[in-house]
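Some notes on the structure that comes next.
Of the protein chains in this complex, all but one are displayed in their positions.
Our next item is chain A:
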Amino acid sequence: MSLGFVMLCHEALDRAAQVARHWSERGCPIVIHVDARASAHDYDAFREALSDRDNILFCRRFRCEWGRFSLVQSAQAASEMMLKNFPDVRHVFLASGSCLPLRPVDELVCYLGAHAQTDFIESATTKDVPWTTGGLDRERFTLRFPFSWKRQRRLFDGYVRLQRRLNLRRRIPEGVTPHMGSQWWCLTRETLEAILSHPRRTEFDRYFARVWIPDESYFQSLVRLVSDRVESRSLTLSKFDFQGKPHVFYDDHLQLLRRSDCFVARKAWPRAERLYAAFLSGEHDAANRAEPHPGKIDRIFSKATERRTSGRAGLYMTGRFPRKNHDNRLTAARYVVFEGFGDLFAGFPDWVQRSAGLRAHGHLFAPERAEFAGGLPVFSGALSDNARLRDYNPEMFLTNLIWNTRGERQSFLFGPRDTPAPGRFFPRDPNADVFCVTGAWAVPLFTSKRPFTDLRAEAARLQKIENAHLADLRNPATKARVRIWTMADLVENPAEPLRTVSEEASLTVAQNPAEVPKMVDLTGFGAFLQQLRNAGMHPYLIGDFPGDPPNGTSP
């Protein structure tokens, strides 16, 4: 047999024994390194369980600690033992005790037979590839790391800072270019021998003994000195999450792992009974010569990492609550806010609804109730139209609505009579399209026929609110797309703003200019404004409204 396995084990030794037996029974010699920290009892039981296999050897034990050179030492010792004791081994495969063979070992042997001179080891230069995320990269090789990251965190961090401050740099051994990659490799006998019996090995070992996480760089760097047939990928499927710990495979990953066509996966949950039963049973489909393609698994796991680190945009939940202004997108999808249009055009939401592919609500934040489209008392996600419930947290009422209706664009009317909080919220949201006609709040006052003294007070109040809101809309930090017209401009020439609205809100039936919304009758509005002015309340947000309404605007 031409393939030997070196297994580094530290826990779940019963599973490691199962896997070792599986490979060994299929003719592959195995050298096992057991972490010296494993208890004597477990170690003895482990050896005992495999005592009947004469192609399984145990090598000298080192105390392994994550990120330290001892991990390299154990791999070196086990590899040396492998090369010495099994002279017909052509390839050595480095595996861990929690690795799981996914395909029959014969297929792996065949595959390696077809690539007899190739070294499979992920090996990327630190200079060109950001292999790590955050933290140490190049500095792994240029600083000294005498302290344990796990046990002496403060000393570790402090010493790193000190070296940075004093600008201390280590000299990298001549000819070595730092490379990093997955710890799990499969090397040819020639390459491994060349590394282990390299004339400068003492020098290399002394250097790498103070490198940070050398198990990801020792063989990965040295292989470049001795081999010219490096295939820079690992035959072991191994994924890391954003904290740098390996993803664990469970029973429900069975189909996913099967379809990956990878040879070995790390790491399997020790109690994943179905996984171990399925992959160690020895029953496999007809010979499968496919190349490993971990792409699908890669995508699924990078999606999981993304969900953990940034989450679904616009979602607020028990497990995700971004700090204010930290999350760029405040809501889940784009939506449209119409300000003033509802006052100026009768049945404006109906027009939007008819002409557009969006759900047109009335004043969602009206003082009386949330005017959901169609007058519904409850809406998507069981959102209630109750004003008190809504105003208890109006921003979240909006984010909930947008989240609950993902896939269907929403629009709503907004104005100075409404609960003001959302008016400070949606200008900060890049998902909002805001179309605003200033001063239109005067129209319902004009048509209300209430006593003038009331109207005057109300007009002053609304104008003040709208003015503050306009400052938010015009703020340079505003992220929403905002279009603002004065009411006077709009009344003078309603076609242009309506066309802009149709285009930018991508209303679908904008092609039909015949169907324009009907403007309310503004006869006498100019006089009403003059009356307000005469009472000392200048409605400046309306713009230059002519003394008498121009002909044709009130059909």
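Everything below uses one rule, namely that a contact is a pair of C-beta atoms (placed from the backbone, for glycine too) under 8 Å apart; a residue touches a chain by one contact, two chains touch by 3 or more; residues count from 1.
Quick note on the criterion: contacts and distances are computed from a predicted model.
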**OP:** Select, from "DNA-binding response OmpR family regulator", "Transport permease protein", "Glycosyl transferase family 2" or "Peroxiredoxin", the UniProt-recorded name of the complex's unshown chain.
**Re:** "Glycosyl transferase family 2"
Subject >> Option from A:Val34, A:Ala75, A:Leu112 or A:Val160 whose C-beta touches the chain left out >> reply: A:Val160
Subject >> Given A:Arg103, A:His247 or A:Arg334, the one touching the chain that is not displayed >> reply: A:His247
Original post:
Who touches the missing chain here, A:Met7, A:Val31 or A:Leu383?
Top reply: A:Leu383
**OP:** Tell me which residue among A:Val176, A:Ile213 or A:Val501 touches the hidden chain in the full complex.
**Re:** A:Ile213
Subject >> Positions on chain A where the hidden chain makes contact >> reply: 122, 124, 129, 131-136, 149, 154, 156-157, 160-161, 181-182, 212-213, 216, 238-245, 247-248, 250-252, 269, 271, 300-301, 303-312, 315-323, 326-327, 376-384, 386, 388-389, 392-393, 396-397, 400-401, 403-404
